[in-house]
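Complex shown without one protein chain; remaining protein chains in place.
Labels run A, B and C following the written order; every chain starts at residue 1.
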Amino acid sequence: MTKTAPRSRTGFTMADGIQRALDTALGEDPRTLVMGEDVGRLGGVFRITAGLRDKYGEHRVIDSPLAEAGLVGTGIGLALRGFRPIIEIQFDGFIFPALNQICTHVSRMPLRVKDEGLLPMTIRLPTGGRIRASELHSESPETYFAHSPDLRVVSASTADTAGALLLAAIRSDEPFVYLEPKRLYRRYRVEPEQEVAEVDPGRARLLREGGDALLVVYGPMVDIGLQAAEAAAAEGIETAVLDLVSLAPLDEATVLEQAARSGRVVVAAESIRRCSISSDVVTLLATEGFGSLRCAPRLLTSPNRPYPPAHEEDEHLPSVADITQAIKEVAA
Amino acid sequence: MTKTAPRSRTGFTMADGIQRALDTALGEDPRTLVMGEDVGRLGGVFRITAGLRDKYGEHRVIDSPLAEAGLVGTGIGLALRGFRPIIEIQFDGFIFPALNQICTHVSRMPLRVKDEGLLPMTIRLPTGGRIRASELHSESPETYFAHSPDLRVVSASTADTAGALLLAAIRSDEPFVYLEPKRLYRRYRVEPEQEVAEVDPGRARLLREGGDALLVVYGPMVDIGLQAAEAAAAEGIETAVLDLVSLAPLDEATVLEQAARSGRVVVAAESIRRCSISSDVVTLLATEGFGSLRCAPRLLTSPNRPYPPAHEEDEHLPSVADITQAIKEVAA
Amino acid sequence: MTVTDSRPLTDWEPAYRALTCGRAFDELALKLQRQGVLDSYGEARGQEAGQIGTTIDLGPEDMVFPSYRQPAVALARGVPVIELLRFYAGADFCPWDWRKHGFAPYCIPVGSQVAHAVGWAWGTRLEGSDAVTVVFFGDGAASQGEVHEAMNYAGVFGAPVIFVLENNGFAISLPTARQTNAPELYVRAAGYGIAGVRVDGNDLVAVRSAAEEALARARAGDGPTLIESVTYRMGGHTTSDDPRRYRAPEELLEWEARDPVIRFRAALAGVPGFEDRAAEIDREVAADLDRATDEFLSERGMA
Partner (left out) sequence: MTVTDSRPLTDWEPAYRALTCGRAFDELALKLQRQGVLDSYGEARGQEAGQIGTTIDLGPEDMVFPSYRQPAVALARGVPVIELLRFYAGADFCPWDWRKHGFAPYCIPVGSQVAHAVGWAWGTRLEGSDAVTVVFFGDGAASQGEVHEAMNYAGVFGAPVIFVLENNGFAISLPTARQTNAPELYVRAAGYGIAGVRVDGNDLVAVRSAAEEALARARAGDGPTLIESVTYRMGGHTTSDDPRRYRAPEELLEWEARDPVIRFRAALAGVPGFEDRAAEIDREVAADLDRATDEFLSERGMA
């Protein structure tokens, strides 16, 4: 694992990996389109699509008007017609205007017409906080997607796999929501030879072995979680760290299997607690893995309050110290 | 309890109770407004607001254009100004266009300006299925609200309390979402003297005692759950039935206390399973009530698929038989 | 306007058949719903001319995105009667082969289908096809933000789409005059830099000629058109509705005098041979519906 390794000067970042995946997708299938606000000439506010318009033209890398429902809605029409739109929503907090299209159509139309491959579209969404952004730029809206049936929701977490995960989503004929923890876009670098060529978008990934406890995380909590596991290891507690990767559906078998090893589980996420992915992990353990639990699972999330101003975000989110403490408590 | 009692000819229904609560609210405070699509002249598609426009005038019982974001958005503006809008959304499946206003403003504006009483508004929403309706008329969208911080979400369930619960929501200065299980609007009648005068909108309600198991339900699952409890009783299993009433926040103390009695818990709801209120109930038990659980909690929901055509809805939803069976299993 | 000025009668047969078939289906569905065989039905009576006039000249490669009140168009596009019946019976959300018929699934959240049509049309343009896409929505749906967004997208990308705004006077109970303060809705086209026109939606000939212009514009790559088709919903919103609660009976009488089926028959009356051919078509349509009804009832175990 290179997650917490010192930054390297060569190598590539998560942003690079995502950008390359988009390039590959545009290159391999002329029906693939990249659409979104400012994705063309500007290259997106995070510069993820930089250069793609010049390479593929403005009909394939499309600057959309500022209207998210129209963006997803026209994307649906294009997908029905056989195109494969990859839609960038500019920030997590601006997905809400598109929820009618996502919840009533993207999530239902395939079953409505009994055609699973009806909507080969991917919605990319920068998510998560700790970047001192203004209001509604640090959200974790995964629940809104996960609670919408038949949508597949995955989250990137590491530079070495982000590209392959995105390509798997793009190449799938099912609609995917692909979450990009924006804090991690350029935080870590991995060497080219470390890039993972293929990722199963339905499988959780064990990032660290450890027999004393299991920590379940995803997205922007992955590097934090690995740091907590190291901190716990420094105190002699070996913690396995599982990255969910797929938030909907959950890779239930892997979660249950890993939880059974120690029977001591901590789940941590940036999202608020209520109706969260993390709550579902606990529910899974309680209903299907009850017999293997050796103590109450611990759930660390942000409180059921709106994401606060930048000055207060560190207190709002579970920290490395919080998670380390929880690991120590379950392993005690 | 009169829930499963034979229908009476006198007495009043849940629809009557809700209507009377609206009448009371309009009568007692001139700042209260009723707004929504077709709520005026038509009296609403469920006739809940019938007669109110004639009584209070078209400036207080307002037919809105067909635009849910505009409806909630202008409601916010009116509430800021000091009015107390009660907004009817016509059906559960049509809340999605309003989610941007609800999630980014109703749920955040009070904290944004540090004024808890900023938005004294109530959103009424008919929910739930088993009525052979067309697509998107039988949804259980409570998660979308509950996952939006600082929104209070309650569900009516019985005719004797629906009115008082609504009045409590309307009279509160916090924004409330009030869910109305539409199948129950006119299904049961209670006698006038049974009407409950006051309901605490934050408290779960024990509808039935029983020492062998606890069944946790809300909204449209309440009458079904009571029937299941009776069926189990016929086989000698005494099941306590707890109506959550408040879906966000949960009345955690009562849930934990009731669960601890038998340590054997079934949770049932119409909503899909993923990121659901019911999943949160299980999480609560697993994290805070772990020691008192005597077996794995059972969770009955609809599967993580879109609500199906009318012909298939009975199979989609947990039935009385399913719940009875689960009760027997946990109590075994 | 009379028909024969510009076209031979044979050219009008498809429109006549479609109109007749739409009206007959409406009556059938209403009857079956009253008998309890269908869960619910949204009546289209009175709106058939606007619906057929805007779509009868489409080819198989063209596409229609309906709202939920265009059975006449479904049938004209080849959707079998029994499949439409299965929809209203609550058996299936989209019983028809939408690609084959070029008739998209019905769409329940009002206005949300408009962007799909724009995306589809934009796709045809990216492909270099000259296919045209027609999308239906109502005066009520026109208030939805998503309709605004979709029309603006169409303008920006020059999508070959025809927006058919069926202004039938009501959104359930709300009259158009309280849906918006704008006396005419086609003027919104100017706000998107697209063409717009208002037409008497109960006059099939007038509608068809407006549609021809829009079709030509779209096929030529000159962008979208908004057609406001002014008509009247003669029935209830659906069979669960009771329009007597919100509209005066005289208003209905007025519009019955403008019944689009009667007007189209009148327009054709002078055409030599019309009566005979029409009687034949009427018989064929009736027989077709009878057959489908029998099959449907037996499938439901009711025959």
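The criterion applied here is as follows: contacts are C-beta pairs under 8 Å (C-beta built on N, C-alpha and C of every residue); 3 or more make two chains touch, one makes a residue touch a chain.
Small disclaimer: the values here were computed from a predicted structure and weren't measured.
Q: Give me the visible chains that the unshown chain touches, in label order.
A: A, B, C
Q: In the complete assembly, which of B:45, B:61 or B:76 touches the absent chain?
A: B:76
Q: Can you say which of C:155, C:169 or C:243 touches the chain missing from this structure?
A: Checking the options C:155, C:169 or C:243, the one contacting the hidden chain is C:155.
Q: Among B:13, B:49 or B:101, which one is in touch with the chain left out?
A: Of all options in B:13, B:49 or B:101, contact with the hidden chain holds for B:101.
Q: If the hidden chain were put back, which of A:11, A:97 or A:318 would touch it?
A: Considering the complete complex, A:97 is the one touching the chain left out.
Q: Applying the definition given at the start, please give the residues of chain B touching the unseen chain.
A: 59, 64-65, 67, 69-70, 72-83, 97, 100-101, 104-105, 109, 111-114
Q: May I ask you to list the residues on chain A that touch the chain which is not drawn?
A: Given the touch definition above, chain A has residues 37-38, 40-43, 45, 63, 65-67, 69-70, 93-94, 96-97, 132-137, 309-311 touching the missing chain.
Q: Residue by residue, what part of chain C touches the chain that was omitted?
A: Touch with the absent chain occurs at residues 143-149, 152, 155-156, 158, 178-183, 185, 187-188, 190-194, 223.
Convention: only the chains that are shown with their structure count from here on.
Q: Which chain is most central here if centres come from C-alpha coordinates alone?
A: B
Q: Would you kindly say which chain has the C-alpha centre located farthest from the C-alpha centre of chain C?
A: The chain farthest from chain C, judged by C-alpha centres, is A.
Q: I'd like the Å distance between the centres of chain A and chain C, where a centre is the mean of that chain's Cα atoms.
A: Using C-alpha averages as centres, the distance is 43 Å.
Q: Can you give the whole-Å distance between the Cα centres of chain A and chain B?
A: 32
Q: Using Cα averages as centroids, what's the distance between chain B and chain C in whole Å?
A: Centre-to-centre distance between chain B and chain C: 38 Å.
Q: Tell me, which residues of chain A touch at least two other chains?
A: In chain A, residues 97, 100, 104, 111-112 touch at least two other chains, as defined above.
Q: What parts of chain C, by residue number, touch at least two of the other chains?
A: 93, 108-109, 145-146
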